[in-house]
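Structure below; questions to follow.
Only a single protein chain was left out; the remaining protein chains are all shown in position.
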Amino acid sequence: MLQEKSFLSIARDFKAVFLDSYGVIKNYKGLIAGAQNTIDFLRELKIEIRILTNDASRSQQQQAESFYNLGLKGIEMHEIVTSGMMAKQFLQDKILQGKIGYLGTENSAHYILQSGLQHISVRDIDLHSIDGISAFVFLDDEGFDWNIDINKTVNLLRRKNIPVIVANSDKLYPVSKNDVAVAIGGIAKLVENMLNKKFIHFGKPDSQIFMYAFDELNQFGSFSKNEILMVGDNLNTDILGGNKFGLKTTLVLSGNTSAEDAEHQIHSSGIIPDFICPSIMC
Amino acid sequence: MLQEKSFLSIARDFKAVFLDSYGVIKNYKGLIAGAQNTIDFLRELKIEIRILTNDASRSQQQQAESFYNLGLKGIEMHEIVTSGMMAKQFLQDKILQGKIGYLGTENSAHYILQSGLQHISVRDIDLHSIDGISAFVFLDDEGFDWNIDINKTVNLLRRKNIPVIVANSDKLYPVSKNDVAVAIGGIAKLVENMLNKKFIHFGKPDSQIFMYAFDELNQFGSFSKNEILMVGDNLNTDILGGNKFGLKTTLVLSGNTSAEDAEHQIHSSGIIPDFICPSIMC
Amino acid sequence: MLQEKSFLSIARDFKAVFLDSYGVIKNYKGLIAGAQNTIDFLRELKIEIRILTNDASRSQQQQAESFYNLGLKGIEMHEIVTSGMMAKQFLQDKILQGKIGYLGTENSAHYILQSGLQHISVRDIDLHSIDGISAFVFLDDEGFDWNIDINKTVNLLRRKNIPVIVANSDKLYPVSKNDVAVAIGGIAKLVENMLNKKFIHFGKPDSQIFMYAFDELNQFGSFSKNEILMVGDNLNTDILGGNKFGLKTTLVLSGNTSAEDAEHQIHSSGIIPDFICPSIMC
Partner (left out) sequence: MLQEKSFLSIARDFKAVFLDSYGVIKNYKGLIAGAQNTIDFLRELKIEIRILTNDASRSQQQQAESFYNLGLKGIEMHEIVTSGMMAKQFLQDKILQGKIGYLGTENSAHYILQSGLQHISVRDIDLHSIDGISAFVFLDDEGFDWNIDINKTVNLLRRKNIPVIVANSDKLYPVSKNDVAVAIGGIAKLVENMLNKKFIHFGKPDSQIFMYAFDELNQFGSFSKNEILMVGDNLNTDILGGNKFGLKTTLVLSGNTSAEDAEHQIHSSGIIPDFICPSIMC
């Protein structure tokens, strides 16, 4: 099962392909080699493409522009599904009044929290006047002073029992070949740990984002789960989530999981991809 | 927010109501008082009803018959959604060959594993001849000798790295006013703990079962999430899952969560129902 | 058992009393009312006193001076036992060469890391030249830029597999009546979570600090465990640790655990103090 295969020969048997973004299509240096060719190949075969990414820092439009700027042509806005969109939908469905507090940048707050409600950065919250705050969102690891504002968040959430949403559950993200940075999901975990509470996390491996992509896809035709291939570089998010949702899964070795780690991780985690490929190239 | 309200006055504003079974409609003694009246009331108002239950021991038909035998009339088979059905669907989508090993009763194996593949109880597995086994399912806490067969399961899964499914993630279930029993989800957790692996769990609070009920419901009309009320007696399954899926939620105090526990649990967990009612009666 | 008793009437039956510091002897405002009287009372009865505190920011001498400055007279240096001292001893026993990296203040580094080895703040570490670093210590939540230096620590420990020590395992500490701050134990937990590793934590409830105090005490006489009373305001550190070490335990309600929380927390945690007192006063 651990024998590596050609990605294109696998993908051609499916009616749709779901791709993770970082580690599959792009990395810290730019586009993964061959990404454009593979996208073009899938388009020619009329195979639908969706990109499922745990990211709450950029809107669909900003994501699409970013691919374009990296040199990847032809990704449409509606083909991008982010964990931030899931958080946005939740807020619209569930939080109907009050002000939404957040940890993150003005930009991510702008696009995620545009639900008609006001929003306020932790930085600007006065802990003596929190009656109006009806929910809290962990958006992004930037846009605030960690030392001051993480502590402020802990105390806000000790004083007021409100729904807390994590717009991207990833604990870390890569910043170079070897190095990573703590992501907002990691900071949220720290705060959960302080408070002994469980927040509402969005993003792979949770089914919500797969469900959204699946429903959206089915507006363009009739796709059953076994006609869709999920492609990712992370066993714990992409492959676990894809497997659980009932999709076929491919682990690519162009990102977070090296060839040497793959066998060991699969064995020790019990998370088993249907296929393994070096990358989406050829 | 913790003030208790009349269930009927809440429910009448929704187009559909999702109900947990145990602790909401029935308990160890039989039907919850007023269950039939409430069901009839919802029917009269043309409010759709679905019952979402973490149970893998009985088929939809057996569940429907069981309600009928308890005296609750008018529950149709298609209105029942079980975690076992999610497990069955997963097996059909993902496991296309080989033999499925299981821990549970012949009966639950019969209806969950009817996917064309053979199945074999752990009791009958010969650990020296396990090549053909392609997946494993935790079905039920009965039908095997715990001491012998849990150890056999641990060793089977140490020898062979295959997908492992938990058809009901509940850790325990009530057997009388005060007492509980370890459920198959608790046994699966023990085995995960032995192996340091993460199995694929089905059932509330996971989104899969809500998604299934939501999609099925929408074949009978057009329902948006905020037109649906989820009703349950457990914060960690019914309310957390309902909230995350974007439904309005009602905690009832007729089951697992007593009036005195509710306030404390809500505060300490951060899982906040939209409404609290003594029961579904009146 | 939850009936509250007079502290002095309990303590007089013991040959030694171990006291937590924060929440028992002092709090954010200064000394707890009656602390001096109680200390004097114990001295008169020739009851030995030791103060066991999860703190790595100050040396024994600094701790003793701090009590003196708050107005508490007669606490001797040797009567103070800190989690930082446990970390220091570990480093002396186990790390015999190389340079010790740390996260914390110059001051805490100075007194904990005086083992003949060099030490270097994460701030000053060049990630391209880490060959000489032989161990790492989480000391203190101050003295560094959280955003930059926590990420740097994560990447240092990804690149180099060295012993990592947490000199104070507390996740948070109180800063005012209502508010807390994330402590270095919480930051260490975040980094452990990023790396999926387990560091070596020092401090209550771990037995090491009780053992140290017990051995030191027995240089002044012959004390058996049942002649010693552990007094603290935290079930999870003071009472759990004291119980496990075999001491009698008293929960005081003058700190982290309010009267209303005590009964619930004892019931839900299963950590049961032998006595409960409002405070050490009278």
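The letters A, B and C name the chains in turn, as written, and every chain counts its residues from 1.
Please note the rule applied: a residue touches a chain if its C-beta (ideal position, glycine included) is under 8 Å from a C-beta of that chain, and two chains touch if they have at least 3 such contacts.
Being a predicted model, the structure only gives us computed values, none of them experimental.
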| item | value |
| --- | --- |
| Neighbouring displayed chains - absent chain, whole complex | B, C |
| Identified contact with the non-displayed chain, of C:150, C:167 or C:195 | C:195 |
| Residues from subunit B at the interface with the omitted partner, ascending | 127, 145-147, 150-151, 154-155, 158-159, 171-172, 178-182, 186-187, 189-190, 193-194 |
| Hidden partner interface residues of subunit C, rising order | 89-90, 93-94, 157, 161-164, 195-200, 206-208, 211, 225-226, 240, 243-248, 266-272 |
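Heads up, the rule we're going with is that only the chains that are shown with their structure count from here on.
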| item | value |
| --- | --- |
| Centrality ranking, top chain (CA atoms only) | A |
| Subunit A-subunit B separation of Cα centroids, rounded to whole Å | 28 |
| For subunit A paired with subunit C, centre-to-centre distance based on mean C-alpha positions, whole Å | 39 |
| Length of the line joining the C-alpha centres of subunit B and subunit C, rounded to whole Å | 44 |
